Structure formats: C-alpha cells, structure tokens
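Left out: one protein chain. Kept in place: all the others.
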C-alpha cells in the first residue's frame, strides 16, 4: 500500500471485535456488510434481518458469494454478542434496540432518523409521525456528523452511546454550509438544490424507482416537504450557535436523477457583502484542513458525483455568482458511503479510537 | 386522429412550400428534419451541411433510412430555393445567411444565439466573443419566444423577418418566471437551478459527453458563467417592463445529468409577501390559458422531463416553500423540441399563419 | 408532409370509427392510446382498465395531460361500443373478451399470448399453465405477423376476427430468419441471442426492474425456458413449410439491458454451404422488398435499437462469419411498437383496408 497521506497511529483496541448489523439486507445494511467485512479492526460480523431471517446474506446478495458468508439472525442474537451494533432499519421501528444495546453496554450506531433530533420530540414526531418510545434515550444520543460533533463523541465514548448517523442529504448540505456560517454576513434563506441517485430510495421496488419510470428523467420530489429539511436546519443552527452567527433559514429541494449513487448539492448562500472567491475558498480550505474526508477542490474544479463514487469523501467546490453577493457551494458525496454506511463506520472509528480512515480508504472510482 | 383539443382553422397558405435547413446534420438540425418532414404544410425539404456536403442525410443519420432521403447541399443552394430557412449552425458563423435570406425576401429562423440580443451588441460580443457582422440586421430581428413575442411576430410577418430562436435554458427558465413577474412582490435574486440532458451538448464527441465520464454522474458546469444568463435576464426584464414590475436579478446554474433529452428548471422566486399556493397556481393557469404548449400542472403534480419527452410542451408546476415567502416553480421541456427545433417550427407556424400546433402534436412519451 | 415514399391509396372506410382498448393502463395499452389517438382513421377511443376503473387515463399517465383525455371504463362498456377492440391484458385472463367481440361482430386484436398458438392447446397450456377456455375461438384466430400472414388476414377480414398479436421477441427473431428459410441449406440449431429494454417488463414494479438492480448491468434471464421459444419455433416451422424447407430447431436466450425500449436479436444461422454475403443480402432485400416496415440495411451497417426507436420498423443487417458457413443476422425493433402496439395497429390497418402505414409513420429517433 502506497502511503502519501499521513496516517496517525490508531489507539490500540485489545479484544477480537464483533460488529453487529441489524437490518443487514436493506441497501444501507448491505453497504455496511461490504465495508465492515474489510475493516481492519473488525474480526467478525453478525447480521440480522427481519425479512430474511434464517437465510444467508449471500443468498440475498449473490455478489457476496464466495466472499461474505453469514447467516441472518434475529436482532436479539446480534445484540447479545456484538461489541458494537449498527442499525440500518427503517425509521421508527428500532428505538428499543438502542435501549437493548445501552443495557448491554455496547455502542449503538443508528442509521435511521430516530435519534437525530436529540430531545426535540416535537420536531421528530411532526416529521416522522410518531412520538418517542424511550424519551430518556434521546437525551444521551449524539448526532454523528463527525465534522460537527467529533469531539463530543470522543469525549463520551467511554460510556455506551447511541450515535444518530446523519441523513444523506443533511450530510452533503451541512458540510457545504458550515464554513460560510463562520461569517456573520450570511443572509437568509439559504437554498439547497440537491440531486440524489436512485439507491437512496432503498431496495423495495416501487413505481418511483421502477426503471422505465425513472431512467432518462429528472424530477424534484417532496418539494417543500422533505423530512431532511428540519435536520439540515437544526445542523446549521448548531453550527451558527457555535460560531456566534445567526441561524440561517433553509429551503431544500431534493431531485431524483438516473444515477446509481451520489448526492450533488448546489447551495446558494446569500451574503450581505461582496465576496471574493479566493477568500471564500481559503476560508473553506482552512475550515476543513484537518478533516480526513472533506476535499475542498482547487479553484477551477467543480464537484461531481463520479469523483467521490464508492468513497467516504465529501467534495466541495466554491463559486461566487457574477453579482458577487451570492456564494454558490457545490458538494458531492456517495449517498451510500459518506451519506450512510461510511459515515457510520467513521463514527465507529471515532468511538473506538481507531484511525478515522480505517476501512474507508476506497479510492473514488470515476466509473 | 382523435380531437378532444379544439384546433383553430389555419390560415390558408397557397403555394407548395419548401423549407430549407442550414446545418442540417447537427442534432438540432436533424431534429428539424425529423419534425419538418412530417409537417402538414411543408411540401419539400432542402438540406445543407458544411461537414457532409455531397453526402445524403440518411448516410449521416441511418435512422432516417427509407423515410427521409435528401442530398446535403451548399447553404447557398438551399437559400436560393427555400420559402423559409432554418439555421441550426453554431454561434457566430451564420449571420450572413440571415442577410442573404432577407435579400431573397424569405424568413430566416436562426437557432443560434446570433440574433437573440437585438441591437445589444455589447452583451452579445461580451458573451459570444465576436462583434456583430451586420449590425443593421439586428434591428430587424425578433426574439422568437412565442409566449413573449407572438403578437410582434404576427404583426411583422408580412415583411421578411429574422427570428432569433431562444436558447434551451432561457425557454424553460423564462416561462417559469413570467407569470410571477406580473406581481410587484418578486424580490431578488431569482435562482434558476437547471439540469439538462446530454443531447444539449450536440453531436461532436468530447470528454464531457463521453459516456464513461458522464453516465452515472451529475455535476454543474459553467457555474456563474453560462452564456444563457444574459439571455434569461433580458427576457425577464422585457416581461417585467411590460408588467410594470421591477426587473429581477438572476442566478443561473446549469447541471448535466445522464438523460438523453430534457431540461428541468427548479426556480426559486423570493416574494416580499406570504403567498398562497392556490392563488399562485391560479395566476399561472390564467397567464397561460391560451398557450397551446404550456401546461400548468394541477396542484399535487411536479414537473418531470419524461412527461414532456419528444413534445413541444413546457410543463410547469407551482409550489410554495414552508416559510410561505419563496415561490418554487419547476419547469420541464424537451431541450431538442421546445428548447430548439420545435420552438423554431412554432415560430414558422406563427409567421405563416398556420395552426400553431401544426407539425408539433407529438404526444409526450413516458419512456 | 414530405412524401418521398410512395403511399398506396387506402381503401375507403365509411363510418366514424371507434377503437376500444382493454387494459389501457399497462405499458402496451398506453402505447396503443398514444398511437391510436393520432391515427387518421380513428375518430374516438374508448378505454378500460381493471386497476383504475373510474379514473381518467391522464391521471395515470400525466404525460397525456391536455392531449389525451378519457375516462377508464369497464371492459364491457368498451366492447359494447367499439368498432375494433384491442386487448393489452396480461396472458390468460381475457379470452372471454375475444368471444364477446366476435359475438358483437367486431374484430378483436389481442396483444397477449392467449391466441398465438391457434388450436395447439397443448403447447399453450404447457407454457402458459392454463387450458383454453373457449377452444373453438382458437380455430378462428389468426396469428397477426403481417410479414407471415397478411394475405390470410385480408382474406378473412370480412368476418369478425381474432388477431393474435405476436410476442415482441418472436417478431424480431422471426423476421430475421424468414428469408434464410427460403433456402434448404439452413442447418440446426438456429441460435437467437436477444436483448430487450426494460419496458418489456411492464409497468408493475419488481426487483428485476428496480432501477438500482438493473441499471448499469446486463444479464440473461429464463435461459432455456422463456415462453417465447415455442412461438418462435412455430413461426419458423410455418415459414419453412411454406418454403418447402426443413423446420429449424431454435435456441433462444433473452437478456435484459438498461435501455428503455428496443429488442436486438443476434441470430446465428448455420448453413450447409458456404455463403456469400452479397448474395444473402440480395435474398433478404428481395424477400422484404414490398414490406413497409422491414428495412434490410445496406451492407456495412449493423442494426441498432436506437435507429428504430419509436417506429414500427424492423431493421435487419446481414453478416457472414469468417468461416463462411454461419449466417449472422441482426434485427432491431422497438419492443413497444413493432413488438406490441404498432404491430397491433398494423394488423388493424390490414383488417380494415387502411394504408398499412396509417398512424405508424413516426420517424425513428436516434435519442
């Protein structure tokens, strides 16, 4: 392995380590399987699936044949034996697994939205149609966007934690806006025009993701009503609070395009002042200078989803409109990696003191 | 043919009619061939091509075999015999053909940008890198967006005209914004986030449109620097002037997505007041009630490129953001039809007093 | 309309004509709607749908908005009023509608497989898992591949007929092989390697046609077990019988590729002799010289699905392997048009003595 990127030595992890995945046969779950199987610190995987309990993961995903082989167990069996548990279940069905993990004193990394809103049950129940089942758990959970909360995760990692892995859109959007919030000149509203690949819709067949209906077409969906809006708004408010700048208002419009993976976010940030591209670029480069997975592109390049494919990178390109007073930021992530499974593993790496890049060093594939 | 849409009887056109196409072997040119060949008022096509002079159009486009058959002539030969001339040449090479047509007293419908800026040579030369060759011609040309200038075209059709067929992006963007400009409450800037299919890049192979580099990826391009920005700005200024409202400022970002045809424009229009969706929708429906090719979708539907494919329609859906003060308008056109060849034929229909829908009645194909 | 293809004058059809479509909301049904709506001899469409009875066709297919507008009725209502009935139902559910049409003395054109095997109930029930419900009807039905049975259809059109519209694969395969069967030198087996677009799978969402699972992948399916095998075999046997040559054996393998429309059939025909490409080509050209929808491509061109898109053409290219003893024929059709709705309309045109091209003159679209 060629190493022209410095790797910090990871903290030592002493025991043979078992990772458990609940909901292993959905797309995010299968991506966790794929990535964790190669993770240098994971010695064993335990998988569960409600839909396919009793079968084997390679029966559901024949691409795994001869490589990954594992029976699909009950969630309880996984939780009982794992040293860390990832949940890739749908929203609003798995809260009690978080409780079970804490009871067993193991970290629970939840890819659903269930713990993303901390103790703000009002927002959660409004957008996800369900009250909290275990309200007290939500006081202990941490929103696992490392670029926002790495220190908090580290600081609390000694006790068993619930990590709420961020939504795919909020990841791409928040990372594109955070540096701008360091300046008080951001005006409202910030417009986030995002385009997602179709894997974001998951494994279950439906009209919207039926090839003949979505290939060769682009369209927005859930205009002004997508559940990731409040998550983005909350993230920006947290960052603004930290920076001492005003919390911005957000307009978020997701689109569907016929690509397998990727989210491209084109973000329009109105500024009270006239910005110089070079200075904005410097601000962004500086803000992310220590982040292992954020690449602020050199001026002249524009973020594209095929440059981050299969990787945990978030690419960011910075532009200023002709009028000089609107910052246009473009971010690209792989929705399955930085937008889901990869970020979950990044959170695990932080929790356990591993090299944050461990298991996440896939070089982006252009095609 | 089933007729549940009323067709107005067309004005009579008395002579066997020959249409000429200059630049017939580019994508827009070939689309003109395909559509004009079936046009009920066109009796003969004459085609020219610099690149393939002496060959036949069906050699270049074997999809035409057995249907369309025509030699590729010199532009001069076409102009000498045609009753109307379409030019689908690149920008900045065909001005003199317009002059030649006027001299022969035939209408010249130009799909390039050369005549889109009327006598504003400053803007044209800034964005297209070339001064006007025949400045006086630009005083007579009319910008052929029928929804803006239908009456002007009709009123002047008795003398030979140069019609500047609009750009693809400006068509989709302008039609989405025009009704909003009837109200004085539009604030600035309007943000136009547009996504185009790859046919918009034309027939010439290049890295950007090489399958392996653009399939399965989305990316913006020419951020804050696309030549359609000034055309959109000008269109909006004209409509605002007509409506007595302030000319809006525009931020326009084009994106490339892996679809063959189509432009989706997601347009963010800040309003000074709180808007009600139903009222905005009524405004849009009313504004376009007599337009044969604009479909304001019922509330609840969202514009998508696959619903206008192959047709001359511009679909528009109207949404209001949660905050109530930003109007989100989504428009979809087929970039090759309403965005190019179809609109050019619509202009011809207006010029000659034909039914405006003549030759343009293809039902959109979902796939 | 430019006419460089001679059109034979159609026989006169005297009354305002109503076409009925049963199963109008599946993909083949909707394609019938799209094409029949513009058919010059059809004055009215009546549509039925079991799934969406009571709704309107434009609610299910918003691409039809503002163009095609029709309520979705009961099948019985359609049959009671139509002058010709098309059925685009699934296999094995609509036989009785054929009976009802004959009773009402109107032609019934069935796009399902139900009547494709004449009175060979054994083959039908083996492959479609169901005996004939009305065995006597199958003695009157005609297999509607015009290039095989045009005369038979014409000769019997005075009485109400059931036309069994061919399967998509059998159309592309049979047309590629028919001319070769005129020579006694064809040996067995003929291998048909076919690739279909995903619209062939219909409108119902399923894992196989879920975007993420089928985009960016090719795979065969139902190897050695597809229900179109016996239909192809039967067609070839009929043509061989007519030509006085041996009935060939067939191996047929369908594949799925990520394209919307189209079937490409690459056919390997072993010959007992050494063939010359030019002579084979002449044979094919001559065999199809009067066919309005078969284009035998000039030597040097190879059939491709994007050259027949949206059209009723079957393109055929002829090649001979290096060894000189295997003929390689490539055919391309649009599975929704010549492979389904277009061919059904072609059959209607023959039945009613219309110009066979009526309503089917769409020029193929390269993209």
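Just so it is clear, A, B and C label the chains in written order, and each chain counts residues from 1 on its own.
Throughout what follows, a contact is a pair of C-beta atoms (placed from the backbone, for glycine too) under 8 Å apart; a residue touches a chain by one contact, two chains touch by 3 or more.
Because the structure is a prediction, the values reported are computed rather than measured.
K.L.:
With respect to the chain omitted from the figure, which of A:216, A:231 or A:356 is a touching residue?
P.N.:
A:216
K.L.:
Where the complex has a chain not shown, which of C:40, C:129, C:189 or C:272 is the residue touching it?
P.N.:
The one listed residue touching the chain not shown is C:189.
K.L.:
Touching the hidden chain in the complete assembly: which of A:45, A:148, A:192 or A:333 does that?
P.N.:
Of all options in A:45, A:148, A:192 or A:333, contact with the hidden chain holds for A:45.
K.L.:
Under the stated touch rule, tell me which residues of chain B contact the chain that is not displayed.
P.N.:
These residues of chain B touch the chain that is not shown: 27, 198-199, 201, 203, 205-207, 209-212, 214-216, 258, 260.
K.L.:
With the missing chain put back, which residues of chain A would touch it? List them for me.
P.N.:
1-2, 4-5, 30, 34, 36-40, 42-45, 61-70, 199, 216, 260-261, 295, 297-298, 301, 306-310, 313, 361, 363-367
K.L.:
So that we can see where the missing chain sits, which residues of chain C does it touch?
P.N.:
189, 191, 193, 195, 212-213, 215-221, 223-225, 229, 249, 251, 253, 255, 257-262, 264, 266, 268, 270, 302-306, 309, 317, 319-323, 326, 328, 330, 332, 366-367
Note that only the chains that are shown with their structure count from here on.
K.L.:
Per the centroid of Cα atoms for each chain, what is the distance between chain B and chain C, given in Å?
P.N.:
36
K.L.:
Measuring centre to centre with CA averages, how many angstrom lie between chain A and chain B?
P.N.:
40
K.L.:
Between chain A and chain C, tell me the centre distance in angstrom, where each centre is the average of that chain's C-alpha atoms.
P.N.:
48
K.L.:
Give the residues of chain B that touch two or more other chains, as numbers and ranges in rising order.
P.N.:
216, 260-261, 306, 309, 366-367
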